[in-house]
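Have a look at the structure below, then the notes.
The complex appears here without one of its protein chains, the remainder shown in place.
Chains here go by letter, A and B, matching the order in which they are written, and residues are numbered from 1 within each.
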Amino acid sequence: MSESFEPNIVAFLCNWCSYAGADLAGTSRVKYASNVKVIRVMCTGRVNPLFVMNALQQGADGVLISGCHPGDCHYMEGNMYARRRFGLLKELMEFIGVDPRRIHMSWVSASEGGKWKEVVEKVVEDVSEVGPFEQFKRDKINW
Amino acid sequence: MVEKVLRKDNWLNFIQALTDARDLWLPVKDGSMQKFAPYSEENKGALEEYTNSDVPPKVAVFPQTETMFRFQLGGQQVELPEGEKGKVFLGVRPCDARAMSIVDSVFQWDEDDTYYSDRREKTILIGLACHEPFLNCFCTSLEGSPGSTQGLDVLMVDLGESYYLKAVSDRGNSLLQEIGNVLDDASDEGKQADEIIKNAEEKIVRKIETGDITEKLKQLWEDPLWKQVSQSCLGCGACTYLCPTCHCFDIQDEVEGYEGRRCRMWDTCMNSEYTLHASGHNPRPSRRDRTRNRINHKYYYYVEKFDKIACVGCGRCITSCPVNIDIIDILSRVKEAL
Partner (left out) sequence: MVEQTTIRQKAKEIVAREDVRHLIGWRKGTFGYRVSPYWVETPEDAEELIFSPLCSPNLTNYLTLEEKLPLPKGEEPDRRKTALLVKGCDSRAAVQLLAEKGIEREQVVLVGLPCQGVIDQLKLEEKYPEGSSGVNAEWNGETIRFTFPDGEKEFAREEILADDCLSCRYPNPVLADEMLGEEVEAWSDGKNAGVEELEKASVADRWAFWEKEFSRCLRCYACRNVCTMCYCEDCILERLNPNWMFRSVNHSENTAFHIARAFHLVGRCVSCGECERVCPAGIPLGKLNQKLVKEVREQYGFEAGVDPESIPFQASYNPQDQEDFIL
């Protein structure tokens, strides 16, 4: 991969913790890589693991799901279900042959602006190492 | 129509001559599946253990997914596909070629399906006669034969040390003359070929009687036999996708961002959404209805419309059905039901 590869990363952030944490990083004028495109969901428990699959199909190079720490979920247990699901999704994807460095999950709370920056930097670094996603990306509309 | 002989030690030159001007597709083995694929350095074909391809050569004229046109959202323009380069399909069994000529009736009926017709015109079919029946063949019961030439452009028969080639259509004739430098003229190989085909016909074990099948089916609409034969049906599409005469398709629009395409793809009448109306009503809600529809379509409705039975006896549906629903069994029950 060339020096100029900028990965396209889609992040599903839970409204109450991670989105607020990312917002805090913004208001604190923290500088970090700008490759992440954020989709706000109310809770990570809402994130269907097939969103990850679909994001990769549509052109994302990496996907990040971030939510509240266990025990702190605004809806009590949504992140617990998410933890189970994504643990197994990563196993499945790795078994199929999708590099595990493409899919990440993290706990970022509303006050962890600094941690958000680190999470993003790690994800961008990992995905940059792996390169653009071509495995089952949808082809441009062609014959 | 010319008759030629190809010596087997000249095989590579023959292939070279065919690929020079056209795309050559021949049978290859992919895992446990035999199918037609373009000839290439990696894909030199697998004719030695070739029986019949699992996926029929209808992909030549009716590919599984075909783009009809492309468009940009918000624009008024629609981009049609360019015509394709001509293809040659080598190793088509006579039943599959017959199937294509049977399906022609639908695609060239009141409106000419230009996507189909364009491919049909540009595809040359070189058939390979069968030396013996394969697992569930019953082509002779349906006016077919291991050496039938209907629908083919050229028929090849393996004589052991060489192949006998007979041109069947004008297109086939021109092709054989064009590549004449790798072929020799035939003398009496035609007779050997006829012997081989006759022997193959006699070896066919599975048979059905189709004399008055249409009349019988008309009277059996409410017969309990349909429930019995369809109870184990899974409603999957294996029989329909592997059938050389099945031609149902679905049309979907696929949009990605601001671009899109309309494409058509194979569909199956065994699926629960087959005749599902937008209102939610389905005139064929159960597998019994859909199985009955499939058999009737092939042996009754098609006969009434086009005077042909839409089945060529290749036996793929029987071999691929995971629960052993056997069309020969169904037809013998139809015969006994009256």
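Note that in this section contacts are C-beta pairs under 8 Å (C-beta built on N, C-alpha and C of every residue); 3 or more make two chains touch, one makes a residue touch a chain.
Computed from a predicted structure; not experimentally measured.
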For this session: Since one chain isn't shown, list which residues of chain A touch it in the complete complex.
Result: 49-50, 53-54, 57, 70-71, 77, 80-81, 83-100, 104-107, 119, 122-123, 135-139
Exercise. What is the set of chain B residues that contact the non-displayed chain in the whole complex?
Worked result: 30-33, 35, 54-55, 64-65, 135-136, 205-206, 228, 231-232, 234-238, 241-242, 250, 252, 254, 263, 265-266, 268, 271, 273, 285-287, 318, 320, 322-326, 328-329
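Just so we're on the same page, only the chains that are shown with their structure count from here on.
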Problem set entry | Interfacial residue positions of chain B with respect to chain A in the complex | 67, 70, 81, 254, 256, 259-261
Problem set entry | Residues on chain A engaged by chain B in the complex (per definition of touch) | 58, 138, 140-143
